[in-house]
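Of the protein chains in this complex, all but one are displayed in their positions.
Presenting chain A:
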């Protein structure tokens, strides 16, 4: 059930490409030739699927020059595979400012054929201060 304060930021769709998965596995030094998609691959679905870094900072109204990733949680409901088409919806669940830092909490639901397969919850931080831009 969606909470009242949640704001839907963006929706996008991405088909998991075998070659992109292999490139990602190589980048994380994962030695595995199966069609299993690595557990953190949802980040590729975001960035390659339509939530680019620029788009993300624009939607959050964050200065792209000082964005940090504070925390990340994944809840795996069903495994995903190459060839799957995933529809993602990103919600802003809270945005607070404390001591020059703004914390945005996001929740992304990844759906395959209408069923939720992964939920991501993350905190992004816009860090501005004396030593920052």
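Quick note on the criterion: contacts are C-beta pairs under 8 Å (C-beta built on N, C-alpha and C of every residue); 3 or more make two chains touch, one makes a residue touch a chain; residues count from 1.
Heads up, the rule we're going with is that contacts and distances are computed from a predicted model.
For the omitted chain of this complex, the UniProt record lists the protein as "MaoC-like domain-containing protein", which is one of "Purine-binding protein", "NADH-quinone oxidoreductase subunit N", "Amino acid ABC transporter permease" or "MaoC-like domain-containing protein". In the complete complex, the residue from A:13, A:35 or A:73 that touches the missing chain is A:73. Within the whole complex, the absent chain has one touching residue among A:47, A:81 or A:103, and that is A:47. Annotation for chain A: contacts to the undisplayed chain at residues 20, 23-24, 26-30, 32, 38-40, 43-44, 46-48, 52-53, 64-76, 127, 129, 131-133.
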